[in-house]
Every structure is written in C-alpha cells, then in structure tokens.
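With one protein chain withheld, the remaining protein chains of the complex are depicted in position.
Now for chain A:
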Amino acid sequence: MTKLTQWLWGLALLGSAWAALTMGALGLELPFPCREVLWPLPAYLLVSAGCYALGTVGYRVATFHDCEDAARELQSQILEARADLARRGLHF
C-alpha cells in the first residue's frame, strides 16, 4: 500500500468515527461538554497543525547557524569571478 493510500485510509477511518460520534449515530449519550469539544475537533486539529508548522519554521529561522566569515568570503569570490569573466568577454 502506498503512503497516499495509507493516509487516505487513516483520514477516512478517523473522519467516519468523528462523523458517527458527532451525529449521534451510535446512540451514545455523551455528556454535553464532550459533545461541545467533539464537533469543532477537525478544525482544531488543522489549526494546531498550522500553528506547529509556523512555530517550527520560525524557530529554525531564528536558530539557523550563520557563518558570516564564509558568507563574506563567498561574496568577494563572486565579485572576483565576475571581474575575471568580464575581462574574458562574458558579460552578465
């Protein structure tokens, strides 16, 4: 089974479980607070996944290991290469 089919199966199972519970198809009398938490659950999981993604991206941006010396060296090498190529007739 491919990863896609695995994900779709998982989503279908969880989705049908959620739908069955939310619409009371199983005849279970859940207490009121539990029902109130249950029906926005897909939206909640999507928003939490989005927040997690945003936070992880932000954290990785903030803690990225900059190498300032290597960056400066690279920029000067680029300028050198450009001058060299311009001398040989190749213009950007």
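We take it that a residue touches a chain if its C-beta (ideal position, glycine included) is under 8 Å from a C-beta of that chain, and two chains touch if they have at least 3 such contacts; residues count from 1.
Going forward, contacts and distances are computed from a predicted model.
Colleague: Leaving aside the chains you can see, what is the UniProt protein name of the one that's missing? Options: "Protein TRANSPORT INHIBITOR RESPONSE 1", "Dolichol phosphate-mannose biosynthesis regulatory protein", "Trafficking protein particle complex subunit 6A isoform X2" or "Mitochondrial ribosomal protein S28".
Modeller: The record for the missing subunit names the protein "Dolichol phosphate-mannose biosynthesis regulatory protein".
Colleague: Can you work out which residue in A:3, A:65 or A:87 touches the chain that's missing from view?
Modeller: A:65
Colleague: Which residues does chain A use to touch the chain missing from this display?
Modeller: The list for chain A reads 32-34, 36-37, 40-41, 43-44, 46-48, 51-52, 54-55, 57-66, 68.
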